[in-house]
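Input: one structure, supplied below.
Every protein chain except one is present and positioned as in the full complex.
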Amino acid sequence: MITSCDHASPRTRAALCGLPPRAGLGLKTGHFREVLGSLPDIGFFEVHAENYMVAGGPFHHFLGLIREAYPLSLHGVGLSIGAEGPLDVQHLKRLSTLIERYQPQSFSEHLAWSSHGPVFLNDLLPLAYDTPTLDRVCEHIDQVQNTLQRPMLLENPATYLAFERSTIDEAEFIREVIRRSGCGLLLDVNNIYVSCINHQRDPLTYLDALPLHAVGEIHLAGFAEDADSLGVRLLIDDHGAPVDQAVWSLYRQALERIGPVATLIERDNQVPAFNVLMAEAQQADELLRCAGGRP
Amino acid sequence: MSTQAVFSAALLDTGLPCPDGLCSVNGADPASRFAVYRNNVQRSLSNALVDSYPVVMQLVGEEFFRAMAGVFIQNHPPRSPLMSDYGSDLADFISGFEPASSVPYLADVARLERLRTQAYHAADIAPLSQERIAAAFADQEGLSRLQIGLHPSLHVLDSAFAVVDIWAAHQHDATLAGINLDQAQHALVLRNGLEVEVFAVDPGASQFIGQLKAGLSLTEALESAEAFDLSQTLALLISRQAITHLHHKVSP
Partner (left out) sequence: MTATTRTLSATALVLALGSALSMVGVSTAQAADNSNMEKCFGVAMKGHNDCAAGAGTTCAGTAKMDYQANSWKFVPKGTCTTTESKTSPTGFGQLEAFKAKS
């Protein structure tokens, strides 16, 4: 991998080399000027692809400048890979254009659906895990990778309910998607914790059942707590709080298994000051160093 | 109906029951867990409208705005994954929304806020230098056929209300005290570099700029507009870097 990376043309090098094994941050528009002004020591930035599918203006201005200084991860939230219907070809074209423009080190999307027919629901919705869904998800990922001419990472979901008709265990489903499509895994440790609490699974057993050899990036985030109709603790993946201790601890276990991998601190709600996010990123960097990353 | 069709319908229409075929491992009512998805959808779409229409929300208050957004979302769910476009038709919806009729200027404020978002994300085109513009203006022979191309972010909005003053008041004190709400205003919205700017211009200037955008030549646009201060209007367009092309119209 390292030699092919070194000898690749600049155009494909970004995709082949991937993100550096360091902590990164989600780039918030309110932090544009601070990032450019202070050029913080951070491994990479991640943006939501859909926010940059606009003709011009400040978003492109700032992302262009920041991209010159940092590796970039492009994270899609609107492709609806798990949809029953066909993928939105227009949307794939927009993604392709964006990737061409910014040459990100990584492109990732979710194991979820968010559109039905022409309607976009703006949430990452759960899938029934059965053979027809597996076939469809693999076909869609093939189509994405063929169109974009690069491998993508697929993120394991946070879910709140299950389908009676599911016949395949979630981790096994993901393993099979990755085996058949050749895509990588975006290991969202917060999603593992949230889903395992919500479905009374053991997080470590679930982690070990995932295809950890294929992990290309890790996500860490905070969750909110609620309760279901029985008053049982229900965790909600709201990205609105600091990373929980239980998630840090699961992250440590993940790093022991897979070694240092690019790790994003995700924050989408109640976004704090940039230095607060930097402190969380430094905490992740510390663990990455312990796991054998940069000296 | 397919699983996702039923799921999708029940997410948008909060009057529909929780879909069949869902379960939770602890035996809790699946509806209590489905509610998380329903609220994610409703809340995230409502939040998108709050972000796009901050002044409309301040005018009517958050409680009213979110309730109105709930009706809008049910009748106009997004048709694209690009949430910056969501709610482009909110102003038209507000015009026909009876509970908001006591705030007659609300729809035009929504139109102004939409134009600002569009201007913010509009394509980047470099403005012409003042030297180029001066050279074209000095060419007396060509003046009658001169066409002025304007930046794609630029739009005018004609309102029967003091739409610019109302909007501007919410950038500072957030009070309408002292504003003559029924004073018709003509808003000019454009992006100058990285900043979106809003100006109140005379009716004639608004007509003139609208005609330039429609492709009329300088003299044609002048002839079709009522009296206004041409020098000041052009000075404004030049100083705000809004002139991106100058060419001579070929006579038919």
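Brief remarks follow.
Going by the order they are written in, the chains are A and B; count residues from 1 in each one.
As a working rule, contacts are C-beta pairs under 8 Å (C-beta built on N, C-alpha and C of every residue); 3 or more make two chains touch, one makes a residue touch a chain.
Just so it is clear, the structure is predicted and the values come from calculations on it, not from any experiment.
Within the set A:I81, A:L111, A:C196 or A:L234, the residue that contacts the chain not displayed is A:L234. Touching the chain that is not shown, out of A:H75, A:H116 or A:R175: A:H75 (per the contact rule at the top).
On the side of subunit B, the interface with the absent chain consists of residues 13-15, 32-33, 35-44, 47-48, 51-52, 57-65, 67-68, 70-71, 74, 81-84, 86, 97-100, 102-103, 106, 117, 120, 130, 133-134, 137, 140, 143-144, 164, 167-171, 174-179, 181, 195-201, 219, 222-236, 238-240, using the contact rule stated above. Seen from subunit A, the chain kept out of the figure touches residues 28-30, 32-33, 47-51, 58-59, 62, 75, 77-78, 122-124, 221, 224, 226-229, 234, 236-240, 266, 268-269.
What we mean here is this: only the chains that are shown with their structure count from here on.
If you average the CA atoms of subunit A and of subunit B, the two centres end up 32 Å from each other. Residues 2-5, 7-8, 11-12, 21-34, 36-37, 40-41, 44-45, 48, 77-84, 86, 119-125, 152-153, 191, 194 of subunit B touch subunit A in their complex.
The touching residues of subunit A, when paired with subunit B in their complex, are 50-51, 53-61, 77-80, 83-84, 88, 91, 113-123, 125-126, 128, 160-165, 198-200, 226, 228-230, 232, 234, 236.
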